[in-house]
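Missing here: one protein chain of the complex. Every other protein chain is in place.
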Amino acid sequence: MAQSASDFLQGPSQPGGGPEAEGPGVVARTPRQLFWRRFKEDRLALFGGFLVVFMITVALAAPVVESIVGHPYDEQYRDIGTNAFGSPNPPTGSFIFGFDDLGRDILVRTMYGARVSLTIAIVATGVELVIGVFLGILAGFMRGWVDTIVSRFIDLILSIPFLLLGIALSVTDFLGGGEKLIIFIIAFFGWPYIARIVRGQTLSLREAQFVEAAYSVGAPTRWIMFREILPNLLAPILIYGTLIIPQNIVGEAALSFLGVGIQQPTAAWGQMLAAATPYVALGKAWWFMLYPGLALFITVLGFNLLGDGLRDALDPKTGR
Amino acid sequence: MKSSRLIKLFALLTVLMLVAAACGGGGSETGDTGDKRTNEDVTVSDELNPGGTLRIAGVSDVDYMDPASQYYTVSFFLSRGVFRTLVTYPGNVTDLAAQNELVPDLAESTGQSNEDFTEWSYTIKDGVTYGLKLGGEEVAGVTGEEIVCDDFVYAFERIFTASVGAGYPFYYDIIEGAKEFQAGDADSISGITCDGDKSITFSLSEPAGDWDFRMAMPAASPVPRAAAEKYDKKEDSDYDRHVVATGPYYIAEWTPGEQITLERNEYWDAETDEARLAYPDTVDWKLGFDNDVGVQKIQDNEYDLGLDVSPQGPALEEWVTTPELNERLLQEPSGCTRYLFLNTTIEPFDNQAVREAVNLAIDRENIKRVFGGPTTGPIATSIVPPGIDGHLPSEEFNPFETENMAGDMETAKQMFQEAIGAETWDEPIKLIGASDPPHDRIFESVRSDLEELGFTNIQGKTPKFPNQYTQFYSVPSSETAVGSSAGWCKDYQSAFTFLDPLFHGDNILESGNQNYAELNDPEMNRLIDEAAASPLGEEQTAAWEAANRYATETGVWIPWSWDNDLIAYSSENITNVYYFGFHSQVDWVNIAINSEQ
Amino acid sequence: MFQYIVRRLIWAVIMTLLVISTVFVIFFVLPGGSGRNIEGAGKCSSPIAIMMAGRNPRPALVCNIVKRLGLDKPVYVQYGRYVGNLLQGDMGYSYHSSEPVRDAIFRRLPATASLAIGASFIWLVFGVAIGIVSALRRRSFMDRASMFFALVGVSLPTFFLGLVLVFLFDGRLNIYNVASYQPITSDPVAWLKSMWLPWIVLAYVSMAVYARMVRGNLLEVMGEDYIRTARAKGLREKSVTRHALRSALTPVVTMYGLDLGILLGGAVITESIFNIPGIGSLAVDAISNQDLPTILGTTLFAGVFVIIANLVVDIAYASLDPRVRYS
Partner (left out) sequence: MAQEVLLEVKDLHVHFPTADGLVKAVDGLNFKVLRGETFGIVGESGSGKSVTNLTALGLIKRETAQISGEILFKGQDLLKLNSEELRKVRGKELAMIFQDPFACLHPFYRVGDQLVEAILCHEKMPKKQAAERATDLLASVGIPHPKERFRDYPHQYSGGMRQRAMIAMALVHNPDLLIADEPTTALDVTVQAQIIELIEKVKTEFNIGVILITHDLGVIADVAQRVLVMYAGRGAEMGTIDEVFKSPLHPYTWGLLESIPRVDSKGTRLVPIEGSPPSLINKPAGCAFHPRCPHRFEKCDKEIPAMQDRGGGHPEACYLSIEDKKRIWAEREARRTKAAS
């Protein structure tokens, strides 16, 4: 954990001026160097980064492993996959993660599940960031009726129960259903969080001197918004971007768990967990539930650690 | 926080979970169903002590309380104890064949018919009266009054009144004058005549050897004009909420979708009813259960009987492989066939060779296994299920035989490619299944077989059960090419109830159609009409067998299961539990509650 | 103060209307919405009516239902009729069980309420306690262990945690039964025995969030000048902590109010795993049965709870933090 002088004082750091001199000689450092120095020290954040990279490689390596192991993700191994009652068989031989309830290889399906989760989460987060940042800056900067409308719209969406309306939407074939609809649902209910944060930041940035300076120079509002304010929002955008991704991953998994997310035969973690549910209460087929669940947990933990690390490195105000 | 310590801690957590999990037993390999419990293991008695409450766990509610509108096994189940009919199925009879020998109920004896079965007459017993209406109030001029011939006249008039929306009028439109009455050209049905209050005669426009069976259906139960007329006058009759009981129980309380409570009907005289012993005082029927939760409640003896709740998937495996539970699982052929169907009006399924190829390609053994394995009943090889005359056992007739019915993809592919003159079929075809387990897995199994066969553009949809019927299968305009979650159960023991509605060309309707394959084959229609008209006995059976053979060879169906009914009950709480063919359930009116419950 | 509340109430009404419109759009406007007729399947062929016609929907019966429910009328008429009835407290009848929606929801409210209140109590008490202890004893083992516990909590999706615990407690150890929910009125002991696990599952994730937030707030507050002044005054460490808690825990009140409000609308996933007949599972069934009035009823119910929660939280915050007067 990055130490700061204030750790020792029972009060705020030395009044009148910045914290006591940093390290060997007061050498000016660019924010990026400062960020990297703090981030490098934060082992938990590095561990998070490692988990995320591991999951991305898992997603990319899915077809490779599929060919090595020789089990296509939707191939039903009917003779060895399920027992006489149709229950999935435990791991044996080259099926190291065991079978699902249709005799398919869980290792390969879990890896393909990573693809679905990561693509949907990252694309949905991207869409959320674009809408959220744009409306956030608009509301924060223009204030007046624009701000009221956007804020009230944000309150509206935040008061609608995400899962209920998500399921209702996914039963229609709006946008042709499938992945596009799932991304729309997650993004539609997600952008208000980022919009609210960006609006808050823009409200405070708006008062900053450099904005007034740009104004006095006669820069058009569009320029101020996107050339002056936006660059200063990179830190919060990066932080909350990384923190929203895990929420979206869980969101997609929740929709699949309730049977309305990604449809078969594409593999998705939530869908696999839902299929494993009947066996769980009877203490059977632990592998069917454990591996997709662990994969989901590892991915979400990775992004959370990464997000926390970024937040501490980028704005160290909050002591760890 | 040293991350190395974190990783150790994290690894420990996973190992802990694996150890706790791994020590459990895996799935059993054999799935043998050696010592299953059937009616032979049941000894019935009619001197058990009455009293107590029968607690039933169910999923779906009745479709209607009005006996005329009902057309659902769950509703027939209820009617057995609430509405009596002229003739009915015997009580306390465990032999399935013997259960088909109808006994008199409200009538003195079973139907007396002329030799060509076009006239049937009955005399109504004395001392059979109406009880309380739904909710427990008395109906002036009805409750306590004797059942008379006019009540049956009105009952059949109702069946042909639009506002009532009868469930199966096609069984009774052969009564003379019925069609005219339905069309409004006559103000009564000429074919039904009363001779005084107690004797009634039906004259039919065509012979019907199985008329008594049709009289044993709930729609044929008497309905007093005084109780129902004012409701039937409405645009959409709601007599449904005010039905008057004639059986040993009346409907004390009904919260749709949640709860039905039946109480003893004092106006019912046990002497006049040889089919129903009615041991319990009340029946507490809880609806809306999730299937697995219901099964768990029965396993824990919190509930006594599972109506449309039965062990499936992993729970079935547990019940069958655990001796104490296996003893409480009644298994009998249900007279139902589950099948895939191919719509003959949609290319390429209009081509007989393509249909035959699909019959060979589908892995019925895997569908059966995913459905729950051999316990759920044998793999079907033809249309008519066992227990119904016209049935052809697999050893005798199996036109699309493959090694343990797991499909023969090579020959199927060859036939398919010859038939369509191409490597694959790239046009889109609609495959409609259902989402509730195990139907979702059946859907996936069928989809992968069809893809392997050569269909490259399958558009799949899995609506929630039973929407696949109402929104797709029975709506021709939905252009459902292949249906993977279809099933049909006999109404009564004759093959007519199978082949006529499902294979006869005349029965293809614009909506509410049951002939999903929309097969309109003149030879098929001729065979069905001929069998229907043939007299009961050897001749009729041979005719139905021929029709069954022909229907199977058309390949429009890929039957994959002759279902066993799996009735889970609490042997600790109830006895005298035997399988009752007519309802594909147990005969609840003759169940007794153990005293120490 | 009164003027502020009136403004908030007016806004609540507008929000309710907007929520209704969203559901109507999904049902009647979007392609594939089940309020609309199936393309090319004739006049009265809306899936809702077909479904209600039971096992063999004859055209006459289906059209009859379409007329009775007014499904053939233009959308805005149906919208007007629904809102009109709503004003008199009538939420319409369920298409699936033709029972008043209001009764169905209130019958299931105790289950959702017991789940929501029980779980929120646990995560509030434990979350805040862990947050405080780990903030006061920073860098101690307790701090690192609880923060790891919190990190895992934030990253564990409820349904995976639920499945693992059900597997261990019900599947293997048989000390919990997933099918054992009993309302508190009928059998409090069985109720408790059926609720402790769903409480833990639902509470664990939020407990982690609260612990991290309280810890962060407390650390930040401990660094404030007025805490140093309190020490300089010669206050005992106990009362100095009390000072810090007073300002660190205020945001927790608002967060708790909002979370509880959202939860009272039904915890869809936990209710489905533990078979608790709450509003959440009622809503999910309603959606798969395309039961429009019940969907509207449950969504509105959830939305109203959130709006009420917002209002209560704002008022509570104003009374807790003197700087925030009713602007």
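Each chain carries a letter (A, B and C) given by its place in the written order, and its residues are counted from 1.
Quick note on the criterion: contacts are C-beta pairs under 8 Å (C-beta built on N, C-alpha and C of every residue); 3 or more make two chains touch, one makes a residue touch a chain.
Because the structure is predicted, anything quoted here is derived from the model rather than measured.
Asks: Would you indicate which residue among C:Leu235, C:Leu258 or C:Ala316 is in contact with the undisplayed chain?
Replies: C:Leu235
Asks: For chain C, which residues touch the unseen chain?
Replies: 224-226, 228-236, 239, 243, 246-247, 250, 320-323
Keep in mind that, in the parts below, only the chains that are shown with their structure count from here on.
Asks: I'd like the most central chain, judged by C-alpha centroids against the all-protein C-alpha centroid.
Replies: Per-chain C-alpha centroids compared to the overall one single out C.
Asks: Which chain has its C-alpha centre farthest away from the C-alpha centre of chain A?
Replies: Of all the other chains, the one whose centre lies farthest from chain A is B.
Asks: Determine the centre-to-centre distance between chain A and chain C, using the mean Cα coordinates as centres, and give it in whole Å.
Replies: 22
Asks: What whole-Å value do you get for the distance between chain A and chain B if each is reduced to the mean of its CA atoms?
Replies: 49
Asks: Using CA atom averages as chain centres, what separation in Å is found between chain B and chain C?
Replies: Between these chains, centre-to-centre, one finds 40 Å.
Asks: If I count partner chains per residue in chain A, which residues reach a count of at least 2?
Replies: Each of 1, 44, 259, 281-284, 286, 290 in chain A touches at least two other chains.
Asks: If you look at chain B, which of its residues touch at least two other chains?
Replies: Residues 1, 6, 17, 21, 24, 292, 296, 435 of chain B touch two or more partner chains.
Asks: Using the touch definition up top, name the residues of chain A that touch chain B in the complex.
Replies: 1, 43-44, 46-47, 74, 76, 78, 82-90, 101-102, 259, 263-265, 275, 278-279, 281-286, 290, 294
Asks: Inside the complex, what are the residues of chain B that reach chain C?
Replies: 1, 6, 9, 17, 20-21, 23-24, 61, 63-64, 69, 71-72, 162, 165, 167, 235-236, 255-258, 288, 290, 292-293, 296-297, 300, 435, 464, 466-467, 469-471, 474-475, 477-478, 510-512, 514
Asks: Name, in rising order, each residue of chain B that touches chain A in their complex.
Replies: Those residues of chain B that touch chain A are 1-3, 6-7, 14, 17-18, 21-22, 24, 26-31, 292, 296, 313-318, 320, 363, 365-366, 369-375, 406, 435, 437-438, 440-441, 443-445, 447-448, 460, 462.
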